[in-house]
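Encoded as structure tokens, the structure appears first; notes follow it.
For this view, one protein chain was removed and the others were kept in their places.
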Amino acid sequence: MTPLPTDQPRTVILGVAASDAHAVANQLICRLLRAHGFHVVNLGVCTPLHEFADALDAEPAAEAILIGSVNGHAYADLRDLPELRRQGRLDRPVVLGGNLSVGAHKRSADLDRLTALGVDHIVTGLSELLPLLDTLHAARQPAPQHG
Amino acid sequence: MTPLPTDQPRTVILGVAASDAHAVANQLICRLLRAHGFHVVNLGVCTPLHEFADALDAEPAAEAILIGSVNGHAYADLRDLPELRRQGRLDRPVVLGGNLSVGAHKRSADLDRLTALGVDHIVTGLSELLPLLDTLHAARQPAPQHG
Amino acid sequence: MAEFPGLEVSAAVAARLPDWDDIVAYLRNRPGDTVPDVLRAADRSGVPAIQPRCGVGGHAEMLALLRELALSAPSVLSVTIDSYTRLRQFDVAARVLAEEPARLNGYPLVAHGWQRGRELADAVPVPLEVRHGSPDGRDLFATALAAGITSFEGGGIGYNLPYCKDVPLDVSLRSWQQVDAACGALADAGVLVDRELFGTLTAVLVPPSISLAVTLLEAVAAAREGVRCISISYPQGGEIHQDVAALRAVRTLAARYLDPRVEVFPVLHQFMGAFPADPAWASGLILHGALTARLGGASKVVNKTEQEARGLPDADANGKGIRLTAVGASSMFDFVELDADRVAEELHWIEEEVAELVEPVLAEEDLLAAIGAAFRTGRLDVPFSASVHARNQVIPRRDPGGAIRYADHSALPFSGATRRRHAALLAGSAPAPRPGPGEITAVIRDISYFADRTPARTP
Partner (left out) sequence: MAEFPGLEVSAAVAARLPDWDDIVAYLRNRPGDTVPDVLRAADRSGVPAIQPRCGVGGHAEMLALLRELALSAPSVLSVTIDSYTRLRQFDVAARVLAEEPARLNGYPLVAHGWQRGRELADAVPVPLEVRHGSPDGRDLFATALAAGITSFEGGGIGYNLPYCKDVPLDVSLRSWQQVDAACGALADAGVLVDRELFGTLTAVLVPPSISLAVTLLEAVAAAREGVRCISISYPQGGEIHQDVAALRAVRTLAARYLDPRVEVFPVLHQFMGAFPADPAWASGLILHGALTARLGGASKVVNKTEQEARGLPDADANGKGIRLTAVGASSMFDFVELDADRVAEELHWIEEEVAELVEPVLAEEDLLAAIGAAFRTGRLDVPFSASVHARNQVIPRRDPGGAIRYADHSALPFSGATRRRHAALLAGSAPAPRPGPGEITAVIRDISYFADRTPARTP
């Protein structure tokens, strides 16, 4: 991948996990990122992981894959991530946010196993998202060939 | 003590423990027993144990001593019971009812130590009281010299 | 392989089910109250029936959950279905069930099979309802019937637009038409099925007239297929005069537009948007919802719990939610009076707006086609649609009193009077900010109307 001219909008791919139909956070995040000048490819709700991979193939300039999951099914919905990565796909930071396991009592093991699948960043609040994207962007500059 | 003629009203001594000012249950129990034909010597609230003993001395026909305690201080308020019994006083069944320890979480140890002090019967609900008094009365008949 | 009159069930599922006649015979002879019995009794008493949402993956766990919740004396219990089953991914549901049932966000009834469903129905002294969110619920419906469950939620609009990305409305409407036709056949055979329509839609800032227009169109469609008992749910928005008016409108609109042979029961879903995480605010909101249900004359209220903001509630929190709802709908709060003029005014306008939305659609020859067309052209719409088959251009806002109004009605065919009213009501709000971070902040503020009040009285 060639480095983008700095005045090009930064691209991210956004969507909600395969079994999850919760749309509100997705739409707010999309609007928020666009308001901050991002080019957002929003795949919407109920998006299987391979569709995120297809979208990245179509938009190789994307800096990150942002996946939301609030219905509790994050783990089952992301379980193909290692397989896709093995195939050389989805080789961008995967950022996950939402309500990441079933039930009102959360354990840290719930998050650990998502990390074990290859999720790169787990974000709790919306306010963390933009700073994280900036950090990822900065980390990327010195190694423009990363993608 | 001589056995009472059967048509004499049965006597009980009633009162609330030394540090306890809760009057409502005491007054209801008093009215209830009187409505059932008992002769009730009601010592009211805040009655130290030795006043129960004095009352029994004055009313030797009493069949039982009924003590209420709801403010949580039953144990401290009754701690002279062994001493008084050693002196040969309060030699009637002591029946205790109310809220018998401090706090919303009760343990059986709270009751055990009251029993250890010499409390003869612990009553939870008002409905148990009359049957208990009848049982005590019946148990008393064959041994009229008990008191 | 079982054959179902008018209802196309997938071969794999049908192969596992009993014959239609056996199912009907079983349903006819089931003892105990049905959901319609419960709802009629609630209407007679003036105290709404209460129903929790509840569904866990494992069968033993589900039995235990239902039995524990029964101790809190709900009127109806739910079998809430997991998301895989909703989306007909029965194989994924079965796989996660085999691996670790606790990871499912509901009970995978199709994977468990109808026999286990009967065990659920037999385990508790109250009738069950299947609550799901399936754009195509036919296999699930057939399995539920075989299990002896005769209360089934869903409709071609309400179980499509909030619940999936890309199922055309035509497809979902036709599949729900089959469900309704089967209910019609059952009604003729003496088995009354309660069909609940999901007026909650996307749950967040849903304007009452959108909710009511959608369920009314679904109800008319269902009635035409022979459905005889319809529960129409409406999501508490949080402004009580508006919510009470909306619940009352369920009955007035049904009287106006529906075949009088159809029984209609208004149902309140306690606040369906972003819930406060603080238990005290959550309890207050549950009580608020219970009051709303009773004042609005709801036949039933579906309760929330103190844990709503955190995740699927445990049985304890759910039982508490049921009991607190019972308290809020009890005579303890008999004294609460509302400003009757305000309620009457909201009711008048809700009826008016619903008429403006549904009458053009009802005037068409082919109702289902007309619904699809209306959503395509934006003459019907829902905010925050999960589906690409609604325009998603309506912008709701809260007015200064908290009521939900149209900041942008987009292509909804509202009269000048209706539009002017909404503009005037929102004039008191902060001016609608331009697209950009400011606008998003304003929307988030309205969404977080209750969620923000947390924790109560931060020191």
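For clarity, chains are labelled A, B and C in written order, and residue numbers in each chain start from 1.
Everything that follows uses one rule, which is that contacts are C-beta pairs under 8 Å (C-beta built on N, C-alpha and C of every residue); 3 or more make two chains touch, one makes a residue touch a chain.
The structure presented is a predicted model; accordingly, all values stated were derived computationally and were not measured.
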Who does the absent chain touch among those shown? B, C
Of the residues C:D37, C:D188, C:D259 or C:D339, I need the one that contacts the missing chain. C:D339
Options C:G55, C:G137 or C:P279, residue touching the unrepresented chain: C:P279
Missing-chain contact among C:A326, C:I350, C:L412 or C:L426 belongs to C:A326
Absent-chain interface as seen on chain B, which is shown: 19-24, 27-28, 31-32, 35-36, 44-47, 71-73, 75-76, 99, 101-106
Mind pulling the chain C residues that touch the left-out chain? 50, 70-73, 125, 240-241, 278-281, 283-285, 287-288, 320, 322-324, 326-328, 330, 332-333, 335-339, 450, 453, 455-459
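Keep in mind that, in the parts below, only the chains that are shown with their structure count from here on.
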If you average the Cα atoms of chain A and of chain B to get two centres, how far apart are those centres in Å? 73
Centre-to-centre distance between chain C and chain A (centres being mean Cα positions), rounded to whole Å: 31
Quick one: report the Å distance separating chain B from chain C, using the average Cα coordinate of each chain. 59
